[in-house]
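Working notes, beginning with the structure itself.
Heads up, one of the protein chains got dropped from this complex, but the rest are sitting where they should.
Lettered A and B in written order, each chain numbered from 1.
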Amino acid sequence: MKKKTRLLDQLSMLLLLFLSIIFIFPFYWILTGAFKSQKVTVTLPPEWWPMSPTLENFHKLFQNPALQWLFNSVFISGMTLIIVCVTASMAGYVLAKKRFYGDKLLFSIFVFAMALPKQVILVPLMKLVSFMGIHDTSWAIILPLCGWPFGIFLMKQFSENVPTELLEAAKIDGSGEILTFTNIVMPIVKPGLGALAIFTFINTWNDYFMQLVMLNSRTKLTISLGVATLQQEFSTNYGVIMAGAALAAVPIVAVFLLFQNYFTQGITMGAVKG
Amino acid sequence: MLRNMGKIVSSGLVMAIAVSALAGCGGGQKAESTTAAPAAESTTAAPAASDSKETEAAGTDSSGGGVEITWWAFPTYAQDGDNPAGTYEQEIIDAFQAKNPDITVKLETIDFTSGPEKITAAIEAGTVCDVLFDAPGRIISYAQNGKLVALDDMFTDDFVKDVDNEALLNSCKSGDSYYMYPISTAAFCMAVSKNALEDAGAMDCINLEGDRTWTTEKFEEMMQKLYDAGYMGATVYCSGQGGDQGIRAFVTNLYDSSVTDNAVTTYTINDEGGVKAMTKIKEWVDAGWMLNGSAYNGGEDVDQFVAGNTAFTTLWSPGLASQRAETLSENGIEAIALPFPSEDGVPAMEYLVNGFCVFDNGDAARAEASKKFIYFMCNDEEWGPKNVVKTSVFPVRQSMGDLYPGDEEMKFYASLTKYYSPYYNTIPGFAEMRTYWFPMLQAVINGDSEPQAALDDFVAKANQSIENAK
Partner (left out) sequence: MRPKKINKIRMRETLVSYAFLAPALLFFLGFVLVPMGMGVVTSLFRYNMKGMTFVGLSNYIAMFQDPVWQKSLVNTLFLVVGSVPLTVFFSLFVAALTYEKHPVTRSFFRCVFFLPVVTGTVAVTVVWKWIYDPLNGILNWMLKSMNLIQRNIMWTGDKKYALWAILIILITTSVGQPIILYIASLGNVPKDYVEAAQVDGANDLQVFWRIKWPSLLPTTLYIVVITTINSFQCFSLIQLLTSGGPNYRTTTIMYYLYETAFKRFEYGFANAMGVVLALIIGAISFVQFKALGGDVEY
């Protein structure tokens, strides 16, 4: 009986390793493909490792404003992150800790809107953004994404942890609302804020649709959009496309590997209540 | 009681939200309609538009103020060597700005796959360019939607006489006004790989004499031989949208069908010849002579051809030949351009017209500067001919003469002019029709529907698109 389970264990482990290969392979293929010449990329059987690595792809890549794209992505994701963290923590706090007229209703509207994919309001959003004169700028992505109420929802859950007694004590001490928020609430919800930051950053970074609709100019593109453009321009010149994909992926993957624990904690806390 | 109070307040809030939402909505539209009005006017009354232009031009001092215009360029020009997209275009701009210091031209390169959608988005967002270099297919649909500035004043009698080609001039028109200023033209054709054909012993199937015309029978024989020798013929590419005219011309030529009737008023590709062609293509795909190209777009099909993975391509033009020349020679492949095969050996060729249009951005000074820029690109003594040669096509102005003296290949391309078929790219609803074409092909070669049914369905939808656009 015991032997059987061990065998089963080993088999599952084997399966797991096999699956791991499938998950790692695309990333590996991007990294190695970036250093293969056009000819090698279409050769079969494939070169598993670039035998004569070339920088030609990167040369072609950097004829495009690729670093600018990377910067744009960082700027957009970073800006969204900051705004969302600030607005959501404030909103989440009052929704969790204060009883006021319209609280329940407001919260249900937020929850409903959360399930709404932002793409369904695409055309009106575009009209709005162009009305404001910010189409084809980073703000055309940042501002609409800040309206998405997921952050509020998340921060409400975290703010529930703030002990009500503490807030009352602060009030008795005569602490103002803003001070209470910054000195008492913020330290308690900090881990939640970290989770929200990670979420927002990754989601914004990967929000290809919004970028596709809102950005035109070559210098305004994000790295995702830039890579998609490369794919359209170079169609089957996979080397160049992989170089772009590598530029898009490596920084985030590096950050992820370095701060892996923060990521996992953030994601876990984001979902599991409290 | 208190609860009720809460409810009242909260419902009041919702009302406030709703009202502000509606107000915002109304405001947005109002602003839009005011900007849209002059655009609509200019389509119906071109002279009126040019009137207002003069008055406004007087207001903005064109000599000292300086105008900035943007030019969006598809990758039409072949770049020298390793130069990135837009290098050559920037050279034109530099030359223009040297002569017109008061005008600044900003260049933006776009691609054929997502470019068209970007233009649409930008039109809606009001951030579209001033000058676009494209073909009538899209340009005229923008004109029909009232987004362009009429260019009638650029079509002087001399120019019209110089072009002397009514079909071509008509392709630049929507209603009674000209919206596209043409610079060059060339036929779409196909190409075969000499290497593959020689290896398969199929060189005798093609005709290299005269206009190189050939029959469908010979074409089938060629594919049979290629297949026997282990070559993949071509991909029946039908993903995305780019290059769809190539496959359309291929289909219509095989058994003497046509996309539209001669007067270009209704689609006719579901006739006997069209159905037979689609049936054959399906057979060829099933037999492994051609590859189901549902995941390839036109560009990728050409990629496969120049990489030597396929033996021929149904998407070729002198422009493509020059753009891909380097890759071809790197891979040691010699491409032979051919007209499409047809039953009687007399092809009906589709052709492209390259030209410029000016978007109506509500600023007469910018429109004027754009026209100046276009005029420079097409008619400057140095840059006019150079810009034509750079895309390896033929000038629309006959006075430019033979730009490719002694070039046999270009002579062949020029000879295709006499096989030009009616130009249908300016038909109303053209853009919508294009969205139905590839799905129809996909349906047939994947066996989703029978050729007759699929073509009937396509024609019905395409004809409906004419109505929709009216």
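Assume a residue touches a chain if its C-beta (ideal position, glycine included) is under 8 Å from a C-beta of that chain, and two chains touch if they have at least 3 such contacts.
This one's a predicted model, so the numbers in the text were calculated from it and none came from an experiment.
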item	value
Contact with the hidden chain (one of A:L61, A:V162, A:L196 or A:M242)	A:M242
Touch criterion as defined above, residue of B:S171, B:S294, B:S342 or B:N425 at the omitted chain	B:S294
Given A:L61, A:A88 or A:L215, the one touching the chain that is not displayed	A:A88
Option touching the unshown chain, where B:Q90, B:T120, B:T279 or B:N463 are the choices	B:T120
Residue numbers in chain A that touch the chain omitted from display	5, 12-13, 16, 19-20, 22-24, 26-27, 29-30, 33, 41-42, 44-46, 83, 86-88, 90-91, 93-95, 98-103, 106, 110-113, 115-125, 127-128, 143-144, 146-149, 152, 177, 181, 202, 205-206, 208-209, 212, 223-225, 227-228, 231, 236, 238, 241-242, 244-246, 248-249, 252-253, 255-257, 260-261, 263-264, 267-268, 271-273
Residue numbers in chain B that touch the chain omitted from display	1-2, 5, 9, 17-18, 20-22, 24-25, 28-29, 33, 36, 40, 116-117, 120-121, 123-124, 142, 145-147, 232, 238-241, 288, 291-297, 304, 307, 309-310, 431-432, 434-435, 438-440, 442-443, 445-448
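Throughout what follows, only the chains that are shown with their structure count from here on.
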item	value
Chain A residues touching chain B - in the complex, by the definition given at the top	39, 42, 59-60, 63-64, 101-102, 104-106, 123-124, 126-131, 135-136, 212-214, 216-218, 228-229, 232-233, 235-237
Chain B residues touching chain A - in the complex, by the definition given at the top	5-6, 9-11, 13-14, 24-25, 28, 31-32, 75, 82-85, 108-114, 118, 121-122, 124-127, 297, 299-300, 303-304, 307, 309, 330-331
